[in-house]
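For this depiction, one protein chain was excluded, whereas all remaining protein chains were kept in their positions.
Showing chain A:
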Amino acid sequence: MDETVAEFFKRTILKIPMAEMMTILKAWDFLSENQLQTVNFRQRKESLVQDLVLLCEKKRASLNDAAILDIVYTQFHRHQKVWDVFRMSREPGEDIDLFDMEQFKRSFKKILQRALKNVTISFRDAEENAVWIRIAWGSQYRKPNQYRPVYVVYYSQTPYAFTSSSQLRSNIPLLGQALTIASKHHQIMKMDLRSRYLDSLKAIVFKQYNQTFETHNSTTPLHERSLGLDINMDSRIIHENRIEKERVQRVTQETFGYYPQPRLEFAQYKLETKFKSDLNGGILAEREEPLRCLIKFSSPHLLEALKALAPAGIADAPLSPLLTCIPNKGMNYFKIRDK
């Protein structure tokens, strides 16, 4: 086995946490059950990795096999990447042929290889007619860098593709072109939506987030479906604003629904508006140029946090539509200009 390939195997297997080693190797499905049983999984990790690399060498594993292992690892650790969303479109009235996965893969590979002599492309099919693509970029004169790949998850029955954000941005237009042509679309456009949570991005873009899993019983009184606020059992505590609290609960439920929110880590608003002030005069009031300002909301779970704001008394209900439109519009990057 080539030295660089062996090194790539070693580094990829080393990345895998010990607790997940068996699961990931089984999902990779390259080493058979029997072969895996010959390895001692209780030894120190470095020795285990050496044994596994030897096994791969014996089985004549190729660079592509290593790339597939890398894809499997990334599928298990998708939160380690930040994902962008692209939407493709066709000309109106165009005939859509039946999608052929093999033809897509061939076409995609051909386009990239024609443009860049050195590039490693690997595919792994996934459920829901999706395909995971791993691309390691090289150039005319340099071999592909296997340690900075880009991943693309394309749902073939939809115009959407998700790509992992990469620092090597110069190749993104080429990637977009290859995707568009291979999937028989005309245009590709980057959506203003980004998150670590690929499944949440999927839910937003495919509008799958608003499904309740429990039966919706509309006769259940409102206070039993409260957002985690305990029903006060102590009769010595009296809530004066019970009616207002119920209104806030109702408005919040209407806006956010009963289902768990898709997970996003931030929302960013870029303001380019002129400064408006109630006070007459003032230094900023006379300016003609727009005031440039960036507001970023961060949270481990932004939409659930927004949902909890009004019931917690931190904000008035209803919340600003700029905040509540995020899943509907499929955006978490906004540019706000004067009309």
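Just so it is clear, contacts are C-beta pairs under 8 Å (C-beta built on N, C-alpha and C of every residue); 3 or more make two chains touch, one makes a residue touch a chain; residues count from 1.
To be clear about the criterion, contacts and distances are computed from a predicted model.
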item: Protein name (UniProt record) of the chain left out of view, among "Actin-related protein 2/3 complex subunit 5", "Centromere protein M", "Septin" or "Dynactin subunit 4"; value: "Centromere protein M"
item: Touching residue (missing chain; options A:R236, A:K276, A:R292 or A:K339); value: A:R236
item: Residues in chain A touching the chain absent from view; value: 229-230, 232, 234, 236-241, 243-245, 311-315
